[in-house]
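The complex appears here minus one protein chain, its other protein chains still in place.
Right, chain A next:
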Amino acid sequence: MMQWETVIGLEVHVQLATQSKIFSGASTAFGAEPNTQACAVDLGMPGVLPVLNENAVAMAVKFGLAIDAEIPETSLFERKNYFYPDLPKGYQTSQMAQPIVGMGNVEITLDDGTTRTIRVHHAHLEEDAGKSLHEDYHGMTGIDLNRAGTPLLEIVSEPDMRSAKEAVAYIRAIHAIVTYLGISDGNMAEGSMRCDVNVSVRPKGQAAFGTRAEIKNVNSFRFVEKAIAFEVERQIELIEDGGQVIQETRLFDPERDETRAMRTKEEANDYRYFPCPDLLPVTLDSAYIDHQRALMPELPSEKRQRFENQLGLSAYDAGVLASSRAMAEYFEAVKEACGDAKQAANWVQGELSANLNRENLEIGDSPVTAEQLGGLIQRVMDDTISGKAAKQVFQALWDGEADSADAIIDARGLKQVTDTGAIEGMVDQVIADSPIQVAQYREADEAKRGKMIGYFVGQVMKASRGTANPQQVNSLLKQKLDQA
């Protein structure tokens, strides 16, 4: 049986989070009525001219710096010419020969904790096209140009990935970088990140690449994994049956989890790239690049290291908490509020993550704020409430019962009793009420006593309605029972 190796390269299109479009002043906000966010420039009216959005340049440069890429002094916009109804000018303004970001590296971490470096060939700026709407127009096609001119950063990897898992880890790493940098909202459902996946297979050990197929416009982590899985299987089967993979563009159908060839006519294009005469070359000096570098926030890898080295978290915890900007920011806010990194890490990864997963929420949508959670942890740490009561309080915060842990503790009377006199009274009462158990306890050996004490603890806790400090109860009981 032949052993096959999968080779994957990705083109990730990241929608940059600029307020206005890459070459016009129209808004980029998502979800407006069709064609209400397209100005004369976006409509490709006769006589209009593009003006480059400097923010898009700054964002691209930050991305380049984040992946240790070369930022060339000069980059150039070119026109990619083709006709399509949602492409108003009949060309897309893009970059080809001289992109804004050169070679770079992205480190990926797989589920088993191993890391690999994936090379980025380059990243370039371009404008998005509009959307063709095929429904609701009585057999005709509607065009919405709101998206036309939205800035995209297209990040082109080398064919360095060898499995669907690696491809997904790569996209997650890109997602983390762009959201950390704040240059994209990374919202895949709204199309803020889309991937073209190049897949080929070759016999293990063969140096030459196999013929690749390009799967266009895959827009979720899960779909990327499924599309690759299907495509790899299809190609291997095809070759093993004596066929040949043809270089073509395919589409992923998420309904059927399969890829299908697009009509070949759509790709028989000669795009006739040439430098756009309406835009000057972009020249970036080292002062500009240093300035952008100074504006960059801490990146995922830096954060992970700091969590490990300064906060004393385990490598695993640091990795999970730094995996997304939202998660890291939440964690750091909790830590700030409660003053203890380990407790904060435990709660964020434990109770909070469990609740979020159960209700399928992103951390940004958590009904419990970081400040609330920090306040709750503080009450555990200063022994105001027991760990058990804390879970109740968390649930109450989640359900929105009150604004703070303290308010819930007060309302529910969960404050832990630490007054030794009061606890002693309750302990004495329980001992007095349980003569048989006391006798059995005192007859038992040390090993058995350890188990039997639980009964007394439970009784005292019950008597205190859960508010007695369990450690105090335990030690008092031990002291009194062992006395005789």
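Just so it is clear, a contact is a pair of C-beta atoms (placed from the backbone, for glycine too) under 8 Å apart; a residue touches a chain by one contact, two chains touch by 3 or more; residues count from 1.
Quick note on the criterion: contacts and distances are computed from a predicted model.
Peer 1: Using the UniProt record as the reference, specify the protein name of the hidden chain from among "Urease accessory protein UreD", "Glutamyl-tRNA(Gln) amidotransferase subunit A", "ABC transporter permease" or "Acetolactate synthase small subunit".
Peer 2: "Glutamyl-tRNA(Gln) amidotransferase subunit A"
Peer 1: Write down which of A:Gly113, A:Gly205, A:Gly242 or A:Pro277 is the residue touching the left-out chain.
Peer 2: Selected residue, touching the omitted chain: A:Pro277.
Peer 1: Just one of A:Ile143, A:Ala213, A:Leu284 or A:Leu373 touches the chain that is missing; which is it?
Peer 2: A:Ile143
Peer 1: Looking at A:Gly31, A:Pro46 or A:Gly400, which residue reaches the missing chain?
Peer 2: Touching the chain that is not displayed is residue A:Pro46.
Peer 1: Could you please point out the chain A residues that touch the chain left off the display?
Peer 2: Touch set of chain A with respect to the missing chain: 40, 43-52, 79, 81, 83, 85, 88-91, 143, 270, 272-274, 277-280.
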